[in-house]
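Just one protein chain is left out here, and the rest sit where they should.
Note that the chains take the letters A, B and C in the order they are written out, and that residue 1 is the start of every chain.
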Amino acid sequence: MVIVEFLIKLAQGFGIGALALATGLLFGGIGRKIMARIQRRYGPPFTQNFIDLFKLFSKGSVSHGWAFDLGLVAGFAPMLAAIMFLPIGPFTLLPSDSSLIMIVYLMMMAYLGMAMGVLASGNPNSAIGMSRALMLMAGYEVPFAAVIFSVYLFSKTGYLTQIVAQQSGGFMNWNIVKMPLGFLAVEIALQGMLGEKPFDQAIAPAEIASGPMVELGGKYLGFGMIQHSVGLFLETGIVVDLFLGGAPNFWIFIAKQFVLYFVVILVDAILPRLRIHEATSFFWKLPLFLGILQAVIVIIQGGVLNV
Amino acid sequence: MADIIDEIKSMDLKTSWLGDWEFEVLTPKDRLAATLSYLKAKGFKAFMGLSCVDWIEEGNFELVYILQSYDLALEAIVKTKIPRQRPVIESMGTLWKLCEVYEREMHEFFGIEFTGNPNLKPFFLENWLDIPPLRKDFDTLAFSEELFEFKEDETHGIKSPKRIE
Amino acid sequence: MNSLLALLIVPITGSAVAAILHRYRFVERLITFLTFCGTFLFLFGIKVGDIFTWHLDFLGKNVEMGLQITPLSIFMLYMTIAFGIVLTFYNLSERSKMKGFLLLLTLTASNWIFMSTDLISFFFAWELMGWSSILMIFGGKHEEKSRHGALYYAMMSIGGSYSMLIGIFLLSNLTGTFSIQSNVSYLMSIMSVHPWWVLGMVSLFFVAFMVKSGIFPFHTWVPYTYGEAPDGFVPYLSSVMSKYGVYGFLIFLPLTLNEHVPSVFGLAWPNYVLLWFGSVTAVVGSVLAFMQDDVKKLFAYSSFSNLGFILAAISLFTPIGLTAGLFHAFNHLLFNGAIFITVIAVISKVGTTRMSEMGGIWQKMPLTFLTFFIGIAAAAGIPPFAGFGSKWMIFQAMISHGLIFATVLLFFASIASFLYLMRAFHAIFLGQLSHKYDNLKEVSMIGKITEVFLLGALIFFGILPGFILDPIDSIVSAFGLKPLPTSGYEYINGFFSSINMVSIFIVVIIAFIFGFALFAVVAKHKKVPQEDNYTAGQIPQDWNLTPEMYQFGYDFYEPMDKELAPFLKVKIDGFFKGFGESVKYIGGAVKEIFTGNVQIYTYLAVGGLVIFVIAGWVVW
Partner (left out) sequence: MSEWTEIVDYFRGRSMWMLHYCTGCGAIELPPTMTSRWDMERFGITPMATPRQADILLITGYLAIKTLKRVVYTYEQMQAPKWVLGFGSCTINGGIYWDSYNVIESLDKYIPVDIYIAGCMPRPEAILDAFVKLKEMVQKGEAKGYEKYVKNYDWYKANQDRVLKRTSPVLKEIEKVTKIG
């Protein structure tokens, strides 16, 4: 009986992973299309990312040893694992473990794996790119954490499932209404998380030859693409669950995710790239201020728990 | 302005106006350094370039130093000739450090020796074993045909390289 | 033989034997290892509540001294001795200048600290521990620098000890007893009358503990000392010895539970102040760490940064805070041990501590690389390894009080720790392998066993944290707090949520299996050497490219340095250095009389201490 249950969960898990990947790739494709239209181009077909991924998996590649291979696999496997704890619409595969900080740290494992892989390639460009990515992370994670903590205090729970449940019952119950400043801070942090302009220092193609991905080709680049796509799904999904009240079904969920991603794409289309230390310190100024202000408001409203 | 020309003429050097703001000075090889340092002292502080002309019939290389003065709004072109058979001249690196870079190029493309220039290693060409390529006696077409293996193309009557089928 | 006494007698006997046989290096190491094992065996004979007392007639006073086992001390004893076994086992193959008998002396002192019931034996054990470790550091690799490091450490230790000594005298003068228990309850009873006086008294003790743990602003000795200590001793210094301070804090922290203590944000203000000391330590340690090029110094900063986390958590003194702090103490011991043991393995092979001279070592030392990788994953708090649970609990404990600024600071420290760990990871193990390391070999069989053991422990305690949380729960209840609910070995229960680590582990493993399956199924790859790398079309041989030139390891976070530079202008280091210089100056005058060397300061300090002790007794 336990085995049957496990197999059902396994099948569901693969389904969710495939769904997340497909959604992420679709978003990427639509993002490219939107970007093209903003630039008055026709743009690639919105299925372009699927084709690219397929091509990458059929193309030859070079490996710099087992640490390179292990690192690239470790770069997307934890990302897929983290999806299993995310409430997607009404459905969560493992609701009892859907702790927000845990998901954030699982994502960091993916970054660690990716970093190990690309740094094992021994190219200085990838090291520079990785150092930039990490410095940027030191920027955006701080306001993001401040907002996570204020949501914790506000909802008095750490389960994403319960945070979603508390927001049920209409627009006025959503956290975006109750914590607008926090949402703003997260939206800015999301821009950095997804590595879109003005925070694309890590993969600056004309500057450091696409940074971490400089030695990746074929399936390795495909793994990177999976990581990015699933990460896109995961990160926008977290924000939807935190602030936009989850969703009654899958379609509304991805629609909400898409709204967030659309904003990111619009900002990406109009802003140039900042220098890395400007980007990092930017996150420590306005978004962090907003996040902490939000937390203070929550605390004043009586969010502190008596232990 | 004109007094500079007069002064140069008084130094027994050939000089003439090339335009409103440009004059040339012809100087023998052994008076080159003196001429250039005189002009530099007169305000031609900017060294604009060094080039070389191969007068193959005369058997000479003509070195052309181009100087400018921002104060006087004038350009001075100093020319000197050295024999093709033994093209050796002293380096002007002491007057303008920049000159050494041009000398390196002239050395590579004309085979001129600049005594006193410490850095005359190859600049642009890699693995060059023939005579310096900008000399007039260097047959660039023959070189090209030989190295890149031209062959006659019957259909168009032009020469083109061999291809693999 | 009484097991409690045996915990002191066995190591000190071993120490004597090792000191006699110290010419035979391997024998000495073997004795050290066996003594640690023997001491560990005696641990099975003790249980909570065991007590052993004796009376001492000292300067006409009858003083009761004793040893006692509390849940906290048994936890600490297991932790430290078990780690000592691993370390001494590893040191069997290691050629560093570590003196086994001094380590055993430290072990004696450490056992004594954890078991002592009276302030006198606590103080003597504390001093014994301090001095044996100082002497150990004197034997570091660079003679002059080691002395400097030891001297700095000694100066700070002496400062802390004086502070503690004054506290002991003042306290025992009032109560007429040296028993820790009675003194603490006395302080608690007068708390309602003289709260500020009590807190002043306690802070005298806290200074000593802060010095030992390297808490801001007493952190400055840590990098010097760790950087110069013998390689084989650094893991012990960092993993075990920094925890004595934690133990000390926990003796006196129950005082602040009193309702008469004024509170800030629902937290007694001394706790609030300690919490800020902890948070600032965590941030300062992390930020300073990612600018280091010396690997031992980098992890020295990392070490006290983690102590900052622990202090911040335990200073809350709530069930979850205490659990989180102690859990992090254990996890820190584990992952720091793994990191430092792999680091000293690499240092002993490459012969330098500068990270910019290493690189690409993963190709030559795969197991060491893997252990280090899991170690830093645990240190960064990545599930499902040990280290995640405690960080996760610390954040929950902090935020449940609404301490948003301190929590954000700690989270920043956590992210910054990710940064410096990645820097070390890259600069030591990844990137281009220099040709001078072409003949590098993996560690010996003993080293491999140690590394596999540590690797297993990091994963085991990561997915089954209950094995550590259970004893911690008994400690929490011994402090009179309600322990967190437990629901099985695989669960971590936080304030806001609980996590089943086994299920996370299974999910991650399945994801990895899927990842490797995908890796195997899709198009094949071609293995290329590290020279075959993207160079923008430039051919490496043409411009005599060496791997060192193509390794980006130096000044890894240069833009960040620029951004943080204004915050780093405050130099606490300089204050203490100036203090040390003036002591040196006085010492220099004495030096002319005694014609001694640097050690003269040590003797002077000891002499001063003895005079002070005797004077104190006479006055009393």
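Definition applied: a residue touches a chain if its C-beta (ideal position, glycine included) is under 8 Å from a C-beta of that chain, and two chains touch if they have at least 3 such contacts.
Small disclaimer: the values here were computed from a predicted structure and weren't measured.
Partner chains of the missing chain, restricted to those shown and counted over the full complex, are A, B, C.
Interface note: of A:3, A:172, A:206 or A:270, the residue touching the hidden chain in the full complex is A:206. Annotation: of A:221, A:234, A:247 or A:288, A:221 touches the absent chain (contact as defined above).
Not every partner is drawn; the one left out touches chain C at residues 526, 532, 534, 537-539.
Annotation for chain A: contacts to the undisplayed chain at residues 32, 36, 39-45, 48, 51-52, 54-55, 58-62, 205-206, 209-210, 213-218, 221. Against the chain not displayed here, chain B makes contact via residues 86-88, 111, 113, 124-127, 129-133, 135, 137-144, 146-150, 160-164.
Assume only the chains that are shown with their structure count from here on.
With contact taken as defined at the outset, there is no chain that touches chain A as well as chain C.
Centroid distances built from C-alpha atoms place B farthest away from chain A. Separation between the centroids of chain A and chain C, computed from CA atoms only, is 35 Å.
Spacing of chain B relative to chain C, judged by their CA centroids, is 71 angstrom.
As a whole-number value, the distance joining the C-alpha centres of chain A and chain B reads 61 Å. Chain A has no residue in contact with two or more other chains.
Residues of chain C that touch chain A in their complex: 265-266, 318-320, 360, 362-363, 366, 369, 373, 376-377, 380-383, 388, 391-392, 395-396, 399-402, 404-405, 407-408, 411-412, 415-416, 418-419, 422-423, 425-426, 430-433, 494-500, 503-504, 507-508, 510-512, 514-516, 519, 522-528, 530, 532-534, 536, 547, 550-553, 556-557, 559-560, 562-563.
Only residues 10, 13-14, 17, 57-67, 69, 72-74, 76-78, 80-81, 84-85, 94, 96-99, 101-102, 105-106, 108-109, 112, 115-116, 119-125, 127-128, 130-132, 134-135, 137-138, 141-142, 145-146, 149-150, 152-153, 156-159, 209, 214-215, 218-220, 222-223, 275-277, 280-281, 288, 291-292, 295-296, 299, 303-307 of chain A touch chain C when the two sit together in their complex.
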